[in-house]
Structures are given as structure tokens and as C-alpha cells.
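So that we are looking at the same thing, I have put the structure below in C-alpha cells.
Here the complex is missing a single protein chain, while all its other protein chains stay put.
Think of it as A and B in the order they're written, each chain with its own count starting at 1.
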Amino acid sequence: MLYREAGQFKASYQEDQQIFPIRQDKLGFIAILGFFFVVLPLIASEYWLQAILIPVLIFSLAAIGLNILTGYAGQLSLGSAAFMAVGAFGAYNFILRIDGMPFIVALLLGGLCAAAVGVAFGLPSLRIKGFYLAVATLAAQFFIVWALVKFPWFSNNSSSGVITAQHVEILGFAFDTPVLKYLLTLAIVAVLALVAKNLVRSTTGRGWMAVRDMDVAAEVIGIRPMRAKLTAFAVSSFYCGVAGALYAYTYLGTVEPEGFNLDLSFKILFMIIIGGVGSIMGSFLGAAFIVLLPIFLNVAMHALFAGSMPAGLGSNLELIIFGGLIIFFLIVEPHGLARLWQIGKEKMRLWPFPH
Amino acid sequence: MGFFFEVLIGGLLSGVLYALVALGFVLIYKASGVFNFAQGAMVFFAALTFVGFREVLPGWTGLEADGNFVFWLAFVLALASMVVLGILTEKIVLRPLVNQPHITLFMATIGLTFLIEGIAQGIWGANVRGLDLGIADEPVEWIMESADILVSKFDLFAATIAGALVASLALFFQYTKVGRALRAVADDHQAALSIGIPLQHIWAIVWAVAGFVALVAGLIWGARSGVQFALTFTALKALPVLILGGFTSVPGAIVGGLIIGASEKLAEVFIGPFVGGGIEGWFPYVLALAFLLVRPEGLFGERHIDRV
Partner (left out) sequence: MMMNDMASLGDTQTQAPDRHIGDVILDLQGISLSFGGVKALTNISFDVREHEIRSIIGPNGAGKSSMLNVINGVYRPQEGEITFHGKVRKDMDPHRAATQGIARTFQNIALFKGMSVLDNIMTGRNLKMKCNLFEHALYWGRAQKEEIEHRKKVEEVIDFLEIQSIRKTPVGRLPYGLQKRVELGRALAAEPTLLLLDEPMAGMNVEEKQDMCRFILDVNDQFGTTIVLIEHDMGVVMDISDRVVVLDYGKKIGDGVPDEVKNNPEVIAAYLGTSH
């Protein structure tokens, strides 16, 4: 009864083109934002903030990045983690080498480095498609991690490329507690998610989707596939880059190139498959799911075996459940959790009188 | 110069192994249009199942652990497991996804990779096992004496097995009824169905054959570097081979494998020292990529004309 759009008329195209055209959605969204910005910092423990909420936010951002490239522009990438690494090491070097470099600027510059690298590795997409391209992005994955390990300049000559993030300070204010780091991450992710939403509902986004759905027709209608693909690579890598920098600065503190391996790239891919390919909100749902599942499994296993857990069972079970879920979602609900959410909303519109 | 040839031959021999894994990809791709990322996991599963059976069989049957009989029984059981795995994959994973975009199928096989890895380790455990096929990894003496080049006996043996397998598969698909049907299916599913080729039957056979190829590859790789999780990465070695050779070409997989194997070893030895080494991981990809930009359809692939 509460969720109805009846009686809400759109008198202008501007009203019709809002992100949340239905009033209840808008109110719900404001409530969620309020919960995350105000309520959670007050009630969540340090463990929740640092070990769950911050990584969920950061992975959401990376997943948005991959979703732009794969979900919207239709170019599959298996190198997301490598672009995160570029962002992390980029931001690190900007702060290290330029005195007084503001944190936010370094973050964005790190993202821009990733964007530039992304465009370079996206160039093959102009000639090759589908899994040929997916395999080509593996070149980025292996090459970038290798380069970050082999050239000590990137990590300021530390052994095996380990970097320790500097303290985060904005306008003299230190972000040194989990609550503050969480709020900073949340603010950045929220702004970038809004930007992503704007991009995908504008000409840029339509260009991406057109190239995804049928590139020959896109060209005939006057969209340049080359430009659409390269901007998708650039924007996607930018998002991954910023996510990588946050990964180093507000989540782990210390990172090494090998941490940004193929497994991490797969993880991000799984987030968008489970969350919803081609959906910004799906990126959040998927990230939350993938971060929470192992924790949940761990708790469940401990409860089940009460400490006498067979070695390796947890990690194998995780592999099986991840793999199984991916297949399950691809077969049963290729649009992921985001689509389930939508179906739920459509049911809500009719509730409690479905006929 | 002797050193150069040594590296080259070593590279070519491992190239044969890459070709073997790549062949598994090509078979499945030709028959069902699926780019099976899980091929590497299948190699791991096959090797682990073989080693696992070899460990438990003496206990179950009271047979001598090192005997030939146990070896072959384990081989047959592992092969049977691979066939079952292949058929299950085809039925449970791929059939519901028929007519989905290629990319979706590809992502499904990534999920399958995780699933197979988890199941394999769940059954047999995750510890690294040695695997002895009875061939020592020592230089072949007469080559060393006559040409002063070190060529490993084991590598030579592995290459012979792989070569024989590739040749027999090529013959099988060229001259048997199943082979003809397979080629028809590869050309056009609908047309093949309409002239009465049992599509699902063919798919099951192909997955079984791919399982067999994975088992052979798993045994050889496992004997060289131990049966361990890293075997799944053989898939990553095979991918550049496929790009180079084209996804649909058996000769492409072989030639591509040889090129990748040789060039990666040569690059590691002769270019590696200048940039800090360890370039084997990405060099094949960059090589394949550079090649792709010149010839997007691969060495033996067919040029595709977009019709609108």
C-alpha cells in the first residue's frame, strides 16, 4: 500500500528524467544515505567499519568501474585488479614525491594514471572483440603487476614492491580512526557513484550501450565505436584506480603488487555478475555479497564444527559456493541481485492486492 | 650457439604441452562455441583424481602400490571421472545457457573453474603431490654427445606423447563419422541438427575427449612440477596460444603452442636479464596481442565479414 506511484504525475521531461522518478524511491534512498552517513558510524563497531563496511564500499567502486566497461560498454575485462594497483601506486607516488600534495588530488591523479593505462590496454578493443579482448586484458593484469614489482621506483625501493600508505590528511585534518576513514570512503564512493549514474543516463552512456548491443548499427547512427570504447576503458579504469588508492589508504594501509592479482580481478567480475551486469546499484549489492559471504561462511562453519573444522574445508567450500553461485546467477537471473530487487519492487506496487 | 638451441628446443618441448592444453579449448570451442576457461581446472582435477586414486586404491584392493595395474586402474578411473565431469558440465551448466551471448558462457566457465577447483580439493585435499611416471628428468646422452645440447628425456617423452595424441585426434576428427559430425556442428548448429546429427550426443563426446586431453596434460605437467593447484594456471599458458592460433584451428593450436613456448623461453633468457627477469608471465600475452593487432583472426582463423 505504501509503495505506489499512482497520483505522481510528471509535468516536465526534467521530472521524468530524475534518477528516482518515484517519490517513495527518493525518500527510501535518502533514508539509506542517512543510515550510512549518520546511524552506522554511531552504532557500528570498529571491526564492522574497518573489516566489512570500508572494503564493501571500495569494492563497490571497483565493481562500478568494471560494470561501466563490461555491463554498459560490453567489453569484458579480466584486469580490474591491475588498474586498482595503478591507482594505488600512482596516488602513493604523487603524495611521496610532491610536497604538500592534497590527498583528494592525489587520489584523482592516481585514478587518472589508471585511466591512461586503461586506454593503452584498451586500444586492442578497437580491433578485437569478446573473449579475444578478455584474454588481451590478461596481458594488462600480468604486465602491470610484474612492472610494479620489477621497477623499484614505483614502490620507493622497498623489497618486493610493498608500499605503506602515508597518513591521510585533508586540510590539516587527520583521518586516522576507522569511523573517519569510513566516512571519507563513503563520501568519495557516494559522489563517484552519482557521477557514474549520470554518465550512464546521458549520451555517453547511451553510446556505450549502443556499442555493446550492436556496434555496426551504432556507427551507422553516428556513434563512434572507437570513442565509446576508449572512454569506457578510461572511465572504468579511473574508477578502479580510485578504488585501488582507497584500498591502500583507507582499508589495508600496506599493499603489494601481488595483492592485486588475477584472483582479485575475478572477485570483482563476480561482484558484477551476482550484483547485476549493467546496474550501478547492482555493483553495491554484489560487492556486499562477495565480501560478506566468506565471513558468513566462516561463522557458520565455526558454529557447525565448533572449532574442530577440517583444514581447508572453509576455503574449498568458498570456491564451490562462489563458482556455483556464478553459474546459478548466469542461468537463472543474468541481471543479478539488482533485477531481483526490481522484481521485489514491482511486487510491492501491487501488494497487498496482487490481482 | 649450442645454448641458443638448447633454449629453443626446451621452449618447443614445453610448447607442445601448451598446445595440448590449447587443444582442449579448441575442441570444445569448435563443437559448442564455448570458450572453456575451466580447461585448466580440468587439468588440475584430472591429475589430482589420478594421483588420489593411486593413493587410495592399494588400501581398498590390497594391490601393490607401485604396480602397473594400479597405475592403469587409476588412469581408467580418472578418465571415467573426467567423462562424468564433462557430461555433467554440459548438462548442468552449458545446456541451460544455449543461445546466450558468448561472453555469458565464458563467465560461466570462470565460475566452473572455481567450482571444479573446490570440488577437486574438497575430495582429495589440497597438499602438493609428486607424480612419477617412471621417466627420469635427465639429459638424453646421445644428443649431448653428438651435438653438445642438453635435451631432457622427460621433455622428449612428454612431447612424443602429446604429439601422438594431437595427431590421433586430428585423424579422428578428419576421418571418423563422429569427427565429420563434429565439424558439421562447428559450422552450423541448426543445420547440423536438421540433418539429424544428435547435437547433445556430439557435445557429450567432445567434453569427454576434452577430459581425456586434460588428463594426459595433467599427468605430464603434474609429473614435471608436482600435482598442485598451480596446474590450473596451465589454462593461462594456453590462452595466448589460442589467440595466436585462432580458437577454431587444431593446427593453429599446435603451431601457436610451439611459437609461444619457444619465444617465451628465448625472451626470458635473452631479453629477461635486461628488464629484471620473470617476463615469462606476460611475454606470451604481449606477443599474442601484438600479433592480433596485425591479424585479428589469428594464424589459421577465418576472416569474418560483418553482414548487415
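The working rule: a residue touches a chain if its C-beta (ideal position, glycine included) is under 8 Å from a C-beta of that chain, and two chains touch if they have at least 3 such contacts.
Computed from a predicted model, the values in this text were never measured in an experiment.
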Which of A:Arg4, A:Arg127, A:Lys150 or A:Arg201 touches the missing chain? It is A:Arg201
Looking at the full complex, which residue from A:Ala120, A:Ala174 or A:Val220 touches the chain that isn't shown here? A:Val220
Which chain A residues touch the hidden chain? 12-14, 17, 195, 198-199, 201-207, 209-210, 212-214, 216-224, 231, 235, 278
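Following the convention adopted for this analysis, only the chains that are shown with their structure count from here on.
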Express in whole angstrom the distance between the two chain centres, defined as the mean CA positions of chain A and chain B. 33
Please output the residues of chain B touching chain A within their complex, sorted ascending. 35, 92-93, 96-97, 100, 102-104, 106-108, 110-119, 121-122, 125-126, 236, 239-240, 242-243, 275-279, 281-282, 285-286, 288-289, 292-293, 296, 306, 308
Counting only contacts in the complex, chain A reaches chain B at residues 74, 76, 124, 127-128, 130-132, 134-136, 138-139, 142-143, 146, 149-151, 216-217, 220, 262, 266, 269-270, 273, 312-313, 315-327, 330-331, 334
